[in-house]
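Some notes on the structure that comes next.
One protein chain is absent from this view; the other protein chains keep their places.
Chain naming follows the written order as A, B and C, and within any one chain the residues start at number 1.
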Amino acid sequence: MPQTRGDFHPAPDTGEFSLIPAPPWHYSGDLLTIEYRTDPGRVRELLPEPLELAAEDPGAVALIWADWQSCGPSREELLDPVRAQYKETFAVVRCSHRGRTFSRCVHIWVDKDFAIARGLHQGYPKRLGSVHLTRPHPYGPAPRIEAGARIGATLAAADRRLAQAVVTLTGPSETGGFVNGHPMAHHRRVRAIEKGRGLALDELIETGAASFEAGPAWRGEAELELFDSPVEKLAGLAVREPIAAYYRQVGVVWDGGRLLESAGPGSRS
Amino acid sequence: MPQTRGDFHPAPDTGEFSLIPAPPWHYSGDLLTIEYRTDPGRVRELLPEPLELAAEDPGAVALIWADWQSCGPSREELLDPVRAQYKETFAVVRCSHRGRTFSRCVHIWVDKDFAIARGLHQGYPKRLGSVHLTRPHPYGPAPRIEAGARIGATLAAADRRLAQAVVTLTGPSETGGFVNGHPMAHHRRVRAIEKGRGLALDELIETGAASFEAGPAWRGEAELELFDSPVEKLAGLAVREPIAAYYRQVGVVWDGGRLLESAGPGSRS
Amino acid sequence: MPQTRGDFHPAPDTGEFSLIPAPPWHYSGDLLTIEYRTDPGRVRELLPEPLELAAEDPGAVALIWADWQSCGPSREELLDPVRAQYKETFAVVRCSHRGRTFSRCVHIWVDKDFAIARGLHQGYPKRLGSVHLTRPHPYGPAPRIEAGARIGATLAAADRRLAQAVVTLTGPSETGGFVNGHPMAHHRRVRAIEKGRGLALDELIETGAASFEAGPAWRGEAELELFDSPVEKLAGLAVREPIAAYYRQVGVVWDGGRLLESAGPGSRS
Partner (left out) sequence: MPQTRGDFHPAPDTGEFSLIPAPPWHYSGDLLTIEYRTDPGRVRELLPEPLELAAEDPGAVALIWADWQSCGPSREELLDPVRAQYKETFAVVRCSHRGRTFSRCVHIWVDKDFAIARGLHQGYPKRLGSVHLTRPHPYGPAPRIEAGARIGATLAAADRRLAQAVVTLTGPSETGGFVNGHPMAHHRRVRAIEKGRGLALDELIETGAASFEAGPAWRGEAELELFDSPVEKLAGLAVREPIAAYYRQVGVVWDGGRLLESAGPGSRS
């Protein structure tokens, strides 16, 4: 049966993706996580019904820089690295859905289109940004992964700097943070093609890693600046109180999610 | 009612888009269209059911380079042109749906994320590419819009050149081509988040300009080269016979489409 | 005689450049010029001896956005436009050299490497930036070239926005401005490869167009913002008093300059 090739939307189970293959998707990456508290009212504004603020520490935010190499089952993209490597910055909050606590990505910028395509499937509101993150290195001036190491991170979109941070590692950590530690509750919404008809697709899904491995976590202290922009909302999650920062190298497999709720066509019209 | 801000997916009718505003969307642009015939079997492979080959000239293809400035109703993006300007290359074929002839975009590359976001709404299978097109100019070495003018056009994706063309204008034309002259029949498909469940959204939509203005059309002859790529399918639409090339400056408004067919969730599982 | 091919430095008169051909260089472009007065002391700081402040209006600055298509004698780059098209933003002041008044580019950002290569030859201190400029267009929402037209312009480097402007055209103009209207007095300096030895090349050159054609000039009013950056100095030329803004389409030929002064090797050690 002929299928649409070359579709940005994930196609049926024929494997005929050209921008991204069918899952599972494999990732090697370095994660810099900065956790802080913002006004819970700012988090509340980003949670569509029926999501509610998390019961504990509802203003907690994780702003995460990630430097990834990724691939599908064949792993062929790793050897044509323009199709495997990307960087992203994303903001995660927690929320409650029918009594369970979830993490939720509320803002995300990536620097490659294949990452946008995968994110659309997973309910991440991805757009393009310019993302940079210091890479620890065993030789020369770049930092080793050790106490005292300083790691810089920046984000820009549409030629405006949106965020910059410097994290100084202070020592080993039991965890890599708590805000991004739950399954993700994401919406997948597609507006109806006819004006005024609301949404053609309105799903709340649960998604998370199918498997996860990680090196030692490091804890640190962050200096974080968020900059106003006429077109981006990240600075709305202003820092009220720092929590901590973390650095960790990880391996992740993603292999599908689960539908939590689906509103019928025409919802919210 | 709180809404998800910053969503790549178009949100409900609150106007709270950050990457793209709600329609209508306005465009000023220059179009270079190269029409040719390919093996109709290659077109057939790109048409999902219930679409069929067009009755007349079923192997006709239009490969189009466009250099756009675009904006929403406020037109504010025009004054922050990093958010208004983009270029794209796209391949259009014709097809038949229940006896009507439609145009259909089967491949498209753009160079900005807001163009991907709009294209997702409209059913264009957009991905990123590097697109260049000679701009006629009244002074200096660039061509005037006149007989003999030579216009170059190139497309690359993932660091590989996919297409290049040189068009020589020969004289005024009654039309800007026929392949892209019908309403578009596009699919909007979203794969289910759960593996093996087929599609969560499977729509066939009709879309086209709400209004259109254009300057004089010019006709020309094209030298066109398509290059193989391990990851892109454009070269599959190999040139069997040239038709003609066209150059035209246009203004377009897009303001929503119409649902033609919708399969229920779980279709094609 | 074998020559170094592929050299970023212009090579001898063999024509064996690969990044840029030997002059003459031809340009078609759109120029948006914003003239204003800054503290003359800020201009003085940017003038190495023996240059002095211009006698009249010494604090006048022109900040110029240009959208170019360029080529060498064969004009072949025009048909592979990734090698012909570039945009730039540059700041020009005037200065005096042995009683003559010159223009001088004190800051410049371009978005292509071939433009850096040509600029090195001509004494422009080019670096990379992200440059955007609204393009007037005869159809759709983009402005026509007429009174009331609004043209936006932005500049960023290293993921920070450095400048943005909106110019509203008010009517035809006799001129395109006066600050960039003189021959350019530029330094071409190369530091000695041995530390502490000063300069290996220290030339003051005169350069300007070999020929120039232009369409009607338009005058306008500018809203201009310059932003501080830890790494760029443009904001040092703060606006004290606006003069005027201009828009004009031009054709230019550049074909070499003239040596004004040359200090011997080891100068300024």
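Keep this in mind: a residue touches a chain if its C-beta (ideal position, glycine included) is under 8 Å from a C-beta of that chain, and two chains touch if they have at least 3 such contacts.
All values derive from a computational prediction rather than experimental measurement.
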Omitted-chain contact residue, chosen from C:D39, C:D57, C:D80 or C:E223: C:D80
Residue in contact with the excluded chain [from B:A115, B:L128, B:A156 or B:I243]: B:A156
Residue in contact with the excluded chain [from A:T33, A:Q122, A:T154 or A:N180]: A:T154
For subunit C, residues in touch with the removed chain: 1-13, 18-19, 23, 44-49, 80, 82-83, 106-107, 112-113, 116-117, 119-128, 158-159, 187-196, 198-201, 203, 205, 207, 230-233, 255-259, 262, 265, 268-269
Contact footprint on subunit A, counting only the chain that is left out: 26-29, 69-71, 75, 78-82, 84-85, 130, 132-135, 137-143, 150-154, 164, 166, 213-215, 249-252
Positions on subunit B where the hidden chain makes contact: 130, 132, 154, 156, 159-161
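In this section, only the chains that are shown with their structure count from here on.
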By mean Cα position, the chain sitting nearest the middle: B
Subunit A on subunit C, rotation in degrees - Cα superposition, rounded to nearest 5: 180
Copies subunit B and subunit A - interface residue numbers shared by over half, same or different: same
Subunit B and subunit C, separation of their C-alpha mean positions in angstrom: 36
Rounded Å distance, subunit A centre to subunit B centre (Cα mean): 30
Numbers and ranges of subunit A residues touching at least 2 other chains: 159
